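Right after this comes chain A.
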Amino acid sequence: ETITIATVNNGDMVRMQKLTDDFTAKNPDIQLEWVTLEENVLRERVTTDIATKGGQYDVMTIGTYEVPIWAKQQWLLPLDGLGADYDAADIIPAIAGGLSADGKLYAAPFYGESSFVMYRKDLMEKAGLTMPDAPTWEFIADAARKMTDRAADINGICLRGKAGWGENMAFLTAMSNSFGARWFDEKWQPQFDQPEWKNTLQFYVDLMKEAGPSGASSNGFNENLALFQQGKCGMWIDATVAASFVSNPKDSTVADKVGYALAPDTGLGKRGNWLWAWSLGIPAGTQKAEAAQKFVSWATGKGYLDLVASKEGWANVPPGTRTSLYNNPEYQKAAPFAKMTLDSINSADPTKPTVKPVPYVGVQFVAIPEFQGLGTTVGQLFSAALAGQSSVDDALAGAQTASVREMTRAGYIK
Partner candidate 1 sequence: MARAVSTRRKIGFTVAAWVVALLIFFPILYTIITSFKSETEAIAGFSLVPSGTLESYAEVQAQSNYFKFFLNSVIIAVGSTILALVVAVPAAWSMAFSPTKRTKDILMWMLSTKMMPAVAVLVPIYLIFRDTYLLDTRIGLTVMLMLINLPIVVWMLYTYFREIPGEILEAARMDGATLWGEIVYVLTPMAVPGIASTMLLNIILAWNEAFWTIRLTTTNAAPLTAFIASFSSPQGLFWAKLSAASTLAIAPILIMGWFSQRQLVRGLTFGAVK
Partner candidate 2 sequence: MGNITLNKVSKSFGTTTIIPELDLEIEDGEFVVFVGPSGCGKSTLLRLIAGLEDTSAGKISIDGRDVTGEAPAKRRLAMVFQSYALYPHMTVYKNIAFPLKMAGEDAAVIDKKVKDAARVLNLTNYLERRPGQLSGGQRQRVAIGRAIVRQPSAFLFDEPLSNLDAALRGTMRLEISELHHQLKTTMIYVTHDQVEAMTMADKIVVLNAGNIEQVGSPMELYKTPKNLFVAGFIGSPRMNLINGAAAARHGATTIGVRPEHLGISTTAGEWKATVGVAEHLGSDTFLHVQAGDVGTLTVRADGELGVRHGETVYLTPSPNKIHRFGADGRAM
């Protein structure tokens, strides 16, 4: 039996591919075929396929965004055959919450992440400041301005700017949560005309203008990673997985100088961090559900963590999925950012992401089918504001119009 697995091309997934000998040794009658694609293409591919019932895949790598939507359409098989030793209860509750519907798990998390602040201890010291474990945006802005030294090619803060629902909008939506903003009110009325959003965007644009790198409007995760690794950023707020890259001396010139803190807040009760998990789901149409479940169980089970640890060391274990991992002293030793990561994850709640109530699920996204397109449109407008090509007010007005339009069309606004 051959099962076809669609995965995203990030390091952890690629590593899993290399380790599948272990799985095939245990399940000699199952062969694995891999389709590795970059994130956006992968999402298009699997969505087209599942929505048209193309039946090309037996296991799909999907994010927290897709799971609730697909589960609602009953496109995914509930994962109830993962085996006795799977220990679903061990999955970090915040993560599991985002992957479940009606109490059933529809996708098994392969790795999970939140976002937090990574900063340069040396530069912070030079600026005469000390980073608290839970900073406020005010502090961050102040520190960023103080750390900025354009002559030495050091920018106080690096943030995402590239347009896209999973790029700048992931960051900005999470950030807006901490400013008390929300995408929609309970009647699905878009909220970009509210002061909270104005505060968020104005703060972001001003901060980046004064303390951000040039070309920020086309920077995504990778660009910022490279900047930080080369010592060009004082702070960087991004995915928790980045910690293992910036602290890796092989790639990073600042590996020994990195400190971590929770994402900032404004004291309203929500922090500006997100929650995301790449998970393995099984499409409802597959003929090979049993084999697929076996694979999912293997790839997301505890055994896999041990396998990676034994082969490549604890630092390379996929993070963010299991509480037991964070209780493991060996892991804590190998990953100094472990605690901060777990705290970050736990401080996000996809079911109650914002200060004010909202009708949707998702921290840095809105789990409705229309969000990808709408998010990208809004992302484009916001990146234009960042690039200085339009004002913050215009960007917000544009976002509001586009949202009302889209939501009306989709029938949310009656």
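We take it that a residue touches a chain if its C-beta (ideal position, glycine included) is under 8 Å from a C-beta of that chain, and two chains touch if they have at least 3 such contacts; residues count from 1.
In picking the candidates, the idea was that all candidates are chains of the complex that A comes from, given by their letters.
Predicted model only: the values in this text are computed from it and were never measured.
Asks: So which of these touches chain A in the complex, 1 or 2?
Replies: 1
Asks: Give the list of chain A residues in touch with candidate 1 in this complex.
Replies: Touching candidate 1 from chain A are residues 4, 6, 8-11, 14, 17-18, 33-39, 41, 44-45, 48-49, 52-57, 220-222, 225-226, 229-230, 239, 241-242, 245, 250-251.
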